[in-house]
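Every protein chain but one is kept in place in this view of the complex.
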Amino acid sequence: MSVYGEMAGLDPLTGGEVVVAQNIAFGLIAVIMLFSALRMVTTRNVVHAALYLVIVLAGSAAIFILLGAEFVGVTQVLVYIGAIVVLFLFGIMLTRGALGVDEEEKGEQRLMSCLVAGLLAIVTAGALINTFSDAELTRSSPSTTATVGDSIFSQFIIPFEAISVLLLAALIGAIVVARKD
Amino acid sequence: MYLNQFLLLSAALFAIGVYGVLARRNGVLVLMSIELILNAVNINLVSFAAFRDSISGEVFALFVIAVAAAEVGVGLAMILLLYRNRRNIDLTEIDLMKG
Partner (left out) sequence: MMTELFIFAESASQSGLPLGITSGGAWLLRNAWLIPLIPALSFLGILFFGKRMPRKGAELGIAAVGIAFVLAVLTGLAWLDHRDNYHGEETHLAVVTVEHHGEISHDEHHDDSHDEHAASGHSESGHHAAHSSLAVSNTVTWFQTNGVDISVGVLVDGLSVMMLFVVTLVSLLVHIYSTDYVGGDRRYTHYFAFLSLFSASMLTLVISENTLQLLVAWELVGVCSFALIGHWWEEKPNSDAALKAFLTNRVGDMGLLVGVTILFFAVGSVLPDTFGSFSIAATNTVANNGLLSHTALLVAATCLMAAVMSKSGQFFLHTWLPDAMAGPTPVSALIHAATMVVAGVFMIARLYGVFFEGLSIGGSSINLMALVGGITTLVGASLAFVQRDIKKVLAYSTISQLGYMVLALGVGAWTAAVFHLFTHAFFKACLFLGSGSVAHAVHSFDMKSDMGGMRKAMPHTYRTFIIGSIALAGLPPLAGFWSKDEILAGTGGWGLFGGTGGNGSYTLMLVMGMITAALTAAYMTRCVYLTFFGEFRGHGDVHESGPRIVVPLWILAGLAIVAGLFNLPKGFQLVPDSFQERFGHYVEPVAGYFPTISHATPSWSLAIISTLVVIGGASAAWWYYFVKVEAASKASGKSLTELPNGPTTTYPLAKIIHNILDKKYYLDHLYTGIIAGGTKGPLARMAYRFNQQVIDGTVDRVGETAVKSGQFVYDKIDQLVVDGAVNTSGRLSSEAGGELRKIQSGKVQSYAAILFAAATVLAGILIVIV
């Protein structure tokens, strides 16, 4: 059943155009994300890799919105694409010797990585297909920012505080590690 | 929509991320691949939140984003330090722990 199906007044069982549209959207996004992710880990240009990463992150923001998690989607855009990627670009600029081009990988290392990643993909995919093959998404309405906020500040207040302290520690740690002295 | 389409996408991204972590020699690229892995996890969390109609998954996805920000900050700081000390961020060259 679709996220927005009922909101649009469509019969959830028969589907309707929204479901079709969602599936098409999902397919498009997924293909773009997978392609970009593959390019990201294989391209020899580091700056290009960062830009591919932007596409993947934007794609997952779209996936979040498709799943009805609008706040997470917006945060993804703001924090990831807005801040983290910029940080990466800074990192690339500060550390790159040869302009943006990564060195050749060793064949042995690439083969080993392929094996491990492939094994991982097979095991996970097998497990998922086994377990969730006919599970449908049944969410009736998208979650609102208000419920997310309520939940963070009541049920998850301790993880929230812990994360705050972690961010502070990371901030100080990053400064201490990176400063010139 | 089925739950599995999201989970499989997430699994594929995860595997690609693992490949990046293992295969790339540039430290910054390894960090970027770790971001890919974290994103795959986030998709997983949010899909299950939609599946179980619960908010917890989304909240944890937000926490993961926060942790990722912290991790990138510290990770890049370390890579900068590495670069300053060795003029090189090739991870295969760093084998001081060799037994």
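The first chain written gets the first letter, and so on, giving A and B; residue counts start at 1 in each chain.
Criterion: a contact is a pair of C-beta atoms (placed from the backbone, for glycine too) under 8 Å apart; a residue touches a chain by one contact, two chains touch by 3 or more.
From a predicted model like this one, the values you see are computed outputs, not experimental measurements.
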| item | value |
| --- | --- |
| Visible chains in contact with the missing one | A, B |
| Residue touching the undisplayed chain, where the options are A:Val47, A:Ile81, A:Leu120 or A:Val177 | A:Leu120 |
| Residues of subunit A in contact with the chain not shown | 109, 112-113, 115-117, 119-120, 123-124, 126-127, 130, 154-155, 157-158 |
| Absent-chain interface as seen on subunit B, which is shown | 18, 21-23, 25, 30, 91-92, 94-99 |
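Keep in mind that, in the parts below, only the chains that are shown with their structure count from here on.
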| item | value |
| --- | --- |
| Distance between the centres, which are taken as Cα means, of subunit B and subunit A, whole angstrom | 9 |
| Residues of subunit A that touch subunit B when the two form their complex | 2-3, 19, 22-23, 26, 30, 33-34, 37-38, 40-41, 46, 49-50, 53, 56-57, 60, 63-64, 66-69, 71-72, 75-76, 79-80, 83-84, 87-88, 90-92, 94-95, 97, 102-103, 105-106, 109-110, 112-114, 116-118, 120-121, 124-125, 128-129, 132-140, 143, 147-148, 151-152, 155-156, 159-160, 163, 166-167, 169-171, 173-175, 177-178, 180 |
| Partner subunit A, residues of subunit B touching it in the complex | 1-9, 11-20, 22-29, 31-33, 35-36, 39, 42-43, 46-47, 49-51, 53, 55-56, 58-59, 61-63, 65-74, 76-81, 83-84, 87-90, 92 |
